[in-house]
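Excerpt of the complex: some chains, original placement.
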Amino acid sequence: MREIDLSKYQIRTDLVVDLIEENSSLEQKYNYKNVSVSNISLDKDSSLKLGKKPGDYTTIYFDDITDTTNYKNVLKILIDELKKMLKNSKITDDASCMIIGLGNEKSTADELGVSAAKNVTVTNHIYNLTGSLEKGYRITTCLIPGVMGTTGIETSDIISAVVKKVEPDFVLVIDALASDSIDRLLKTIQITNTGINPGSGIGNNRKEISSDVFNIPVIAIGVPTVVDATTIVSDTLNYMKKHFSYNIKNKDSVTDKLIPSSRINYLKNNNYTLSKEETSYFLGALGNLSNEEKKLLINDVLTPIGYNLVVTPKEIDFIVFKLTNLIGEAINKSIHNISTKNI
Amino acid sequence: MREIDLSKYQIRTDLVVDLIEENSSLEQKYNYKNVSVSNISLDKDSSLKLGKKPGDYTTIYFDDITDTTNYKNVLKILIDELKKMLKNSKITDDASCMIIGLGNEKSTADELGVSAAKNVTVTNHIYNLTGSLEKGYRITTCLIPGVMGTTGIETSDIISAVVKKVEPDFVLVIDALASDSIDRLLKTIQITNTGINPGSGIGNNRKEISSDVFNIPVIAIGVPTVVDATTIVSDTLNYMKKHFSYNIKNKDSVTDKLIPSSRINYLKNNNYTLSKEETSYFLGALGNLSNEEKKLLINDVLTPIGYNLVVTPKEIDFIVFKLTNLIGEAINKSIHNISTKNI
């Protein structure tokens, strides 16, 4: 079991926060009501170490977005963070923008980029016609390139051809992502000015979409909409350790028995851990594998038999509807200075 | 850990085959190409024992339905089995039929019943207008009652009101189900003349829809479209045992190392099991729990922290499209004697 060849399987993760240690100096955090935000800046050194590109990574964490109050709070933060990201990327108010919505609009789990992009107000044709725009508007175009399975063309080839023709000053690309953690699924928005790395999305955008390729700033907005069975199993085994530890520590406590074993109680509490022996007793050798080894093993079990399903919550339709409205509105209010075009 | 109160959590399962033992005399099986079929008939005794209603339960197993050959094979079997179920339920060729499509059409994981029902050809209004129907057609109506979250009305109340008014001779109801096994997800169709039990679907049909309530035969067609995280983890732990057993038994076999450890190799091979000691070594106490205990424990870990996600594969949109075409066509060819209305 220990002989598993670690090199054969590259751990897939799209969220840089998955790679950062707790309390790293690379990360700055803050909260706004029940929304929390992580700002990570990778210089060349730290970028090499983590295998991620140098640049800015912002992650916004939230709860159920179909709740009206959550929606408003996340909207406020997303507008703020997009404005910051534009500023950090040295994009001026008069720079022209191309919005790119990635993904397959026929797939609920993959349509997020397309639907969000369609909610952004475009202005380039009006500028070309009249020679000016109303105050507050930026010259903006929008491209929905489709996915390779339905176009037969590399998505990045379509984008680079149109970018070359239209010559926007920067690109803002939106995509659905895969997550390596249950608790981020549909509950985080990541913004980065490092582009989208190859193979990271859930769609078919296989070639890199980044400033290295297009020679203009590329800002990417991503939301994890799917998770694989490997991650679900691996995360659950970790939660199980916390669960056992909590139950052991509180087995004689009448008070604690009455407290629902909610997330607050132990999920983020580092005191709830098992010793190696306890782990062996409860979860055997499996329990003492590192996260990486555990994922490799589970993947080895599930993939050959066809059950490493990539899944999405059954409420995906309603959540994606809200998220695409939210992202569209936030982009309108940060690149332009207006409300969303959908009343 | 052993003190978990088993009574507090009722195992949810919609497929009667999940409750039947291997090689039970209640079950008859056959294969057609790569489609396999299970016919189960429960009399009063066996029905009490299993906690399922007496009647006929047919389950059709298949692989990827988006494959054209699979589609054709499953279609043939589904038509055959629907005709058998009509005959078993003593439904004559001139009995009038009401098709009922359950579920929420705005939710990809829950729209299966609605979309399939819409593919059935209705004829009642033509019969009322002309006094006759073309040869081969049965008097047929269709009702899409919606879900309680959007109607505010118990779904079974809408159905019973309309059934009372229209007075069909039998009802054929289609719904998306929850599954208790990864390998049946979107890969089985269940037909039964026992109706749909309360709370069994993934939607809001909470009151029973059955011949007990409507006093006419009720045939239900269901497809599992969602699975919860508990089931994914529990199934994976079982697969893991097979995996370890296989690897132990073949660790010196050069030949077997070259054979991909595919499903054929060990998933359905009862020789690949671990001893209690082996299980303890690899998976600890967790590994030696019964299936029921394992699910209870995993549920206890995931539910309080909000991570017992009910999920659906990311390809759900494409698979449901095929399945609803298939079911609509099969119903048309079994209740009528015609092809589907969608060319």
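All chains are identified by letter, namely A and B, in their written order; residue positions are counted from 1 within each chain.
One rule holds in what follows: contacts are C-beta pairs under 8 Å (C-beta built on N, C-alpha and C of every residue); 3 or more make two chains touch, one makes a residue touch a chain.
Everything quoted here is computed from the prediction, not taken from an experiment.
For this homomeric complex the structure file specifies 4 copies in total, of which 2 are displayed in place.
In the analysis below, only the chains that are shown with their structure count from here on.
With centres defined as mean CA coordinates, chain B is found 34 Å away from chain A. For chain B in complex with chain A, the residues that touch the partner chain are 1, 106-110, 182-183, 185, 202, 225-227, 229, 232-233, 235-237, 239-240, 243-244, 247, 260-263, 267, 279-287, 297-298, 300-302, 304-307, 309-318.
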